[in-house]
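This report refers to the structure that appears directly beneath it.
Yeah, one chain of the complex is gone here, protein chain that is, but the others are all in their spots.
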Amino acid sequence: MPITVRTFATLGDAATALAAERDARFLAGGTLVMRAVNEGDTVSTIVRSTDQGLVQVRPAGARIEIGAGVTMARILADRELAFLHPAARAVGGPAIRSMATVGGNLLAPTPYGDFATALLALDATVSIQNGYARRDMPLEDFFAARGRNASGLVASVFLARPAAGALRFRKIARVRPKGIAVLTIAALLPIAGGRIAGARVAYGAMGPTPLRVRAVERALEGRVLDEAGIAGAVAAASDGTLPASDAIASDWYRREILPVHLRRLLLGIAA
Amino acid sequence: MTKTAVQFRHNETDVAVFVDGAANLLAVLRDGIGDVAPKYGCGQGTCGVCTVLIDGEPHLSCLTLAESCQGRSVETAAGLKNGPELHPLQLAFMQHFAAQCGFCTPGMLMAAKALLDRNPAPTREDVAEAISGNICRCTGYEPIVNAILAAASHDDARRA
Amino acid sequence: MLEFRKDLFADERDENLKEIGKGTQRQDMLGHVTATSRFFDDHKVPGLLHLKVLRSPHHHARIRSIDISAAEHAPGVRRVIRGADVPVNLNTLLSLLDFGKDDEPSLAVGKVRYRGEPVVAVIADSEREAYEASARIKVDYEPLPAVFDVEEALKPGAPVVNEVYPKNTFEYYGKYDHQKIRYGDVEKAFATADHVLEQRYQMSPIEHAPTETNGSIAAPDTDGRYTVYTGTQALFFSLDTAAKILNLPSNKLHFVGGTVGGGFGGKVDTITEPLAILGAMLTGRPVRYVLNREEEMQFGPPRGAERIYIKDGVIKDGRIVARRVTSYFDSGAYTRLSSYAAVKCAAHIPGPYTIPNVHADVYCVFTNRTPSTAMRGFGVTGVDFALEVQMDKLAHLIGMDPAEFRILNAYRDGDMKAHRREAKNCALIECVQVAAERAKWPIREEFKRMSSRAGGGTAAAAQAPRAATPAPLQLPQRTSRPALPPAPGAPQPGMPPLSEEPALAAEPAPPRPPTTPMQHGVARFSSVFGTRRR
Partner (left out) sequence: MAKHRGRGLASVNYPIGMNLGGDPSQALVHSNPSGKFTVSLSSIDLGQGLKSVTRQICAETLGVPVEDVYVDTADSDTGPHCMGSFASRGTHRVGNAVITAAKEARGVMMEAAAEELEVNAGDLEPDGKGNIQVRGAPHRSISIRDVAIAAQFKQGRTIAGRGIFLVPLSDVDPETGEMTPATCYAHACLVAEVEVDDETGEVRMVEMNSAYELGRALNPRLVEQQLVGGAWMGLSHALYETTEPYYPDRKHGPRDFNEYLMPGPGDICPHHIAVLERPAPDGPFGGKGPGEMCANPVLPAVANAIFNAVGVRIDELPITPEKILRAIKAQGGARPQRATR
C-alpha cells in the first residue's frame, strides 16, 4: 500500500495522530524514517508537523530550549550554542547535518547518538508531547525507557549553558573525518577553586543507549585534572558499561580503549 | 491511489509534479522530471551520490520527502553549467582527472559547491570535511580534494 | 605525484610515438562532470515494473514448501516467479568456457545453501509493493547444519554444501580436488635449509562496494527481442549467460551498457539480468531489478577469503631453497569464478622469485556463505599479502635487509619459473631499487648494481632447470658464490632474531659438506657479482 503523509499544524494533533496508528512514524529530518521507508520496512503513515516550536531555539529562564526539529546544521550556525558545536559536528557529513535533528538523535540506535551523549552530560530535560499533554523528564529516564514504553513525541530539550570550556567532547571513529562511533565521551567538568565540582560524564556506543557513568563522576569529584587526580576515574572508566560487538568494533575493544581515551580527554591530550 | 501535487524550483525552472505518498526527492527528480544527475547509491544516506542542494544547503535526496520540497529551490549537478559554460568545479575536476567511473561525481560536485558557496577559501581539512559524506571507490579522494582546492583558488592549472 | 624513470630500459622503448604516452583527457570526462554519462539506470523506460527477491533467512536449509498465494494477490503485484518458472534453472558462469559443472540455480529449489540466497522473485508496480508482497510469501524451511570454515568443510562428515560437489571442493581435471604445482623436491630441500619457517595467513572477504549497485533493466523490444540496459562488466559474458538460463537464441537479446559505476570484479556474475529478462518475458513489461545497498554488501558476491599456509626453507646467506604453499579459497555456496582463481593463484606461486623447489596445493572450497567472485587482483591479492609478509619474516629471521633479500631472490630474465616457463621481461629488481631510493631506504652498492636482465644474476637462479621436465632435487650451490657480507647493524646469521618469531622456525640446520659445483653446459651458472655464464 502507498504510504500516506499527514501534516499537522500543531504538535498536539501530530502526536494524537501518531498514537492512533501502530505503523505510523513521525518524520523530522528523515535520516531514520526515510531510510526505513526506502528499505521496505512496514510504515503505514508518515506524520509531520509544521509547528514552529519544533524548529526554534529559545531562552527558557536560565535554560535554553531547543526544538526537537532543530538540525545539526542549525546548531552549528548558532554562536550561542558554541558549546554544542563539537557534538553537532560529530554527526554525519554536511548533508546529513542539514537534515538530522536533535529529536532524531535521541532515538538513534547505538552506536549512533553522539549529540544525545553530549546532552546527557549536560543534564538535559526532554519535553514529550503525549496527545495534547506535555510532560518533561530527565534525559537519563528517557533513555532508560527508550524502546520499551516509547509513547509520545519528542518536542524539545531543555539544558543549561555550561561554563565556558566546561563541556569536553570526544568521538573515536575508525574513519576520518567522518565515521560512526567506536565510542563517544562527553564530560561536563565544572571547576571550583581548581577542583572538579559536579562532574557529569556520559558515554556513547558503550551500551544500548547513551550512558551516564556515576562511578567516574564520583571518582572525579573534588579532584584536580592531573595524572594523580584522574587515576580513580580512569580505573572506574568501564564500570557499568554494556558495549555491543558490531561491524565497527568488539565489546572487548570498546572496553579496552575507553580508559585510554577517558584519560586523554581529562588530561586534554589529543586522541 | 492518491497523489499529491508538489511545486518547487529545479535548477532555475519551476516544476510541478504529482508524487505518491512518501516518495523521496531522488525518485521524483529521476523518474518524475527526468533529471538523472543525482544517482541512487544506497537509499540509506550513507554514500552521498544523490546529494543535491535545497535552498543552498546540501541534502541527501534519497532521504528527503519530496512533499517537503514544496516551494523550495532544488539544485542538482545538471544545473551546474551556466549555459555552455562549465562551472569552475567542473573545469577543475576535469583538469585534475578527479573522476574515474563518474558515478559519485554529481554528488561530489554538489557537496563541493555547498562548501565553496559558503567558504571560498577552504583549507584541505575543510574540503575533506565537506566531502566526508560522499563515497568514492575509484580515486582515493586525493584528486578530488585537489580539484576542489584548485577551483576555490581559481587556479585551474594547479596540478595534484 | 608521478615521476617517470625514462633512464631505465630506455634501449627497449620506441619513443617516437605521437599519441601514446600523452596525458590526453578521458573521452568520458566531460560526460562525468556534467552528469550526463549514461549509466544503465539512467535510461528512461515507460511502464517500468520493479523486481525484488525474497531471500533465505537460513545459512543452510531444506525447503519444505513455498506458498505464494497471498503475494500473488497483494496490491500492485504483476507476477511472482519461482525456480520452476526459470527455463534452465541451473548454471555455472564458466560453463561458457566449458569449465566446471552447472551448480547454481537462479532461484533456489529444494534447498538453500547460504543466507540471502534468492528463493522467490516478485514483480510489482513499485519497489515498495514488491517488498510488501515478498513479506506475504510463506516458505517452510527445515534448517540443516552449516559449515563456514574452509578447513572444517574438508573434514570427513562435514555438511555437504552443494550436492554437485559432494566433497565440498571444486573438481579439477575430473580427478583432483585441488590444483597442483610440483617443481623440484621441497621436502629434501627443507632438510638442506638453515631455517624453515611455516606460517598461516588469512585474507578477509571483501565487498567491491562500487557506488552503483548491481542492476539491470530489461524491456520487450520490437520483433520479439529484449533490450537490456545493464551495469555488467562483461557484456557478452552476461548476454550468453542470460541466453543459456532463459533458453533464448542470443540474437533475441540486445544488451546495452558500457558505462558502469565501478565494478572491480563485482559485476561479472550476471545476477540481475536473467531474472529481469524473465520478468519482462512473463509480464510483457519493462522490468527493473537493482540490488539495494544492503543486498549488495551482504548478498552480492564478495572477494572470497583465502586461508594460506606457507612453509619456506632458507639458507643463511639469503637464498630461499624451497617453498610449499597450501591455499584454500572460500568459494561460498557456489563456484562462480573461484575455480579459476585457484588456478591463477597456483600459477602465481612462488611469487616473483626464483626458488628451485616449489610445491603448491590450491583448493576451491564450498561453504555456506554468499558465493564469492572475482575482484581486482583476483587469485593474487591474498597470496601476495601472505608471500610478502612471509618474505619480511624470512629476511628478519636471517638478519638480512628486506629490500636486499628480495633483490637477491628476485627472478631474472631466463630464470625458470615453477610453472615451467622461462621468465622474461622482468623488472622486479629495478622496482625495488627505485622504491628504496625514493624512500631513502639504503641498500648496498652491489645490490644497486643488480639487474633483471642477463648479467644481473643470482645464485638462486642457478639451480633452475632449463627444460620443462620434472625437475630433480635442486641442492643449493653453497660453493657457487661467496656468502653475502652481513648487513651493517644486522645480526649475524645464527644470532637469535630481534623479536619473537613464530615457534615453527626450525633450528638452524647443521653445516653440510659442499656439493659438487655444476659443470658448464649442465646448467646456467651465475654469481651475485659476476655475470651469468651459459
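Descriptive notes on the structure:
All chains are identified by letter, namely A, B and C, in their written order; residue positions are counted from 1 within each chain.
Please note the rule applied: a residue touches a chain if its C-beta (ideal position, glycine included) is under 8 Å from a C-beta of that chain, and two chains touch if they have at least 3 such contacts.
The model shown is predicted, which means the values in this text are computed figures rather than measured ones.
Contacts of the undrawn chain with the visible chains, over the full complex, involve A, B, C. Checked against the hidden chain, the listed residues C:V80, C:V119 or C:L253 yield one contact partner: C:L253.
Set against the missing chain, the residues C:L90, C:L144, C:A191 or C:V380 yield one that touches it, C:V380.
Remark: the omitted chain is touched by one listed residue; of A:P177, A:P190, A:G207 or A:G229 this is A:P177.
Seen across the whole complex, the unshown chain contacts subunit A at 174-180, 245-250, 252-253, 256-257, 260-261, 264, 269.
Contact residues of subunit B toward the unshown chain are 42, 44, 46-47, 97, 99-103, 125, 127-129, 131-132, 135, 137-145.
The definition used in the following text is that only the chains that are shown with their structure count from here on.
Taken chain by chain, the contacts link every pair, so each chain touches all the others. Between the CA-based centres of subunit A and subunit C the separation comes to 44 Å, rounded to the whole angstrom. Note on chain placement: the centre of subunit A and the centre of subunit B lie 29 Å apart, centres being C-alpha means. Looking at subunit B, one finds that residues 20, 43-44 touch two or more other chains.
Multi-chain contact residues of subunit C (touching two or more other chains) are listed as 126, 292, 294. Within the complex, the subunit C residues that touch subunit B are 1, 25-26, 28-39, 41-42, 44, 126, 208-213, 259-264, 290, 292-294. On the subunit A side of its complex with subunit C, the touching residues are 1-3, 37-40, 42. Those residues of subunit B lying in contact with subunit C across their complex are 20, 34, 36-37, 39-44, 46-47, 49, 76-78, 80-81, 86, 90, 93-94, 97, 99-106, 109, 135-138, 160.
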